[in-house]
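This report concerns only the one structure given below.
This part shows chain A:
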Amino acid sequence: MMPDLLAGFAALVLLSVAAGLARVLRGPTAADRMMAAQLLGTGGIATVLLLAAALDMPAAVDVALVLALLAAFAAVAFVKGASPEGTGDPEEEA
Partner candidate 1 sequence: MADGLADGPWAELLVALPLAGMLLALPLGGRQAHRLALLVLAAGPVLALLLAAQLWQGGVVGVALGGFAAPLGIALRADGLSVLMLLTTAVVLCATGLAARAGFAPRPGQGETRAGLLFWPLLLALWGALNAVFLGNDLFNLYVALELLTLAAVPLVCIEGKPEAVAAALRYLLFALLGSVLYLLGAALLYGAHGTLDITLLAARLQPGPATWMAGALMTAGLLAKTALYPLHLWLPPAHAAAPAAASAVLSALVVKASFFILLRLWFDVMPALAGLGGATLLGGLGTAAILAGSLLALRQERLKLAIAYSTMAQLGYLFLMFPLAGGGTEAQPWSAGAWTGGVLHAVSHALAKAAMFLVAGLVLQAAGHDRIRALQGLGRAMPVAVFAFGLAGLSLMGLPPSGGFVAKWLLLTAALASGQWWWAVPMLAGGLLAAGYVFRLLNPALSAGEGQGWRPVRRRWQAIPLALALLSVALGLAPLLPYLLLGLGRSPAAEEGLG
Partner candidate 2 sequence: MTDALLPALVLATSLLPALVIFLLPEPAWRLRTAVNLAGAAAKLALVVVMLAGVAGGATYELRLPLVPGLDLLLRVDALALLFVTLSAFLWLLTTIYAIAYLGDGPDQSRFFGFFSLCVAATTGIALSGSLITFFVFYELLTLSTWPLVVHRGDAGSLAAGRRYLGYTLGGSAALLLGILWLESASGPVEFTAHGRLVGLDAGLLRGCFLLMVGGLGVKAALVPLHAWLPAAMVAPAPVSALLHAVAVVKAGAFGITRVVLDVFGPGLVQELGLGLPLAVAASFTILYGSLRALAQSDIKRRLAFSTVSQVSYIALGLALAGPVAAVGGLVHLVHQGLMKITLFFCAGALAETLHAHRVEELDGAGRRMPLTMLAFSIAALGMIGVPPMAGFVSKWWLGMGALQAGQPWVLAVLAGSSLLNAAYFLPLLHRAWFLPPRDAEAPAVPMFRREGDWGLVLPPVITAAAALAAGLFAAFAFSPLGWARLIIARDYGL
Partner candidate 3 sequence: MSAWDLFTLAAVAAGAFFFLAGTVGLLRFPDVFTRLHALTKADNLGLGLIVLGLLPRAEGVFGALKLVAVWLLALLAAATVAQLVARLARREGDAGA
């Protein structure tokens, strides 16, 4: 019962954030696409946590941990990637 419900919620969370793909596609600015990815990242972390609980697979929490860490990493790369030559800092130029 409980695992089923948790898995159901995992599906729900995933479904709602997956809709964010539309924003990735549509943009219009790079910032929009990044935000959508960010949302998907967080939602993905939530999905993994729920799955870990549903499948009773505590090791999967580590995956969420790594995803959380790398979400920050990827986001920095996004921001960097939007600057010329990929080396800038939006704050610096602001």
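As a working rule, a contact is a pair of C-beta atoms (placed from the backbone, for glycine too) under 8 Å apart; a residue touches a chain by one contact, two chains touch by 3 or more; residues count from 1.
With respect to how the candidates were assembled, all candidates are chains of the complex that A comes from, given by their letters.
Note that the structure is a prediction, hence the values are computed from the model and not measured.
My understanding is that every option belongs to the complex but just one is in contact with chain A. Which one, out of 1, 2 or 3?
Candidate 3 is the one in contact with chain A.
Would you tell me which residues of chain A are touching candidate 3 in their complex?
1-2, 5-6, 9, 12-13, 16-17, 19-20, 22-23, 29-32, 34-36, 38-39, 41-43, 45-46, 49-50, 53, 58, 61-62, 64-65, 68-69, 71-72, 75-76, 78-79, 82, 90-91, 93-94
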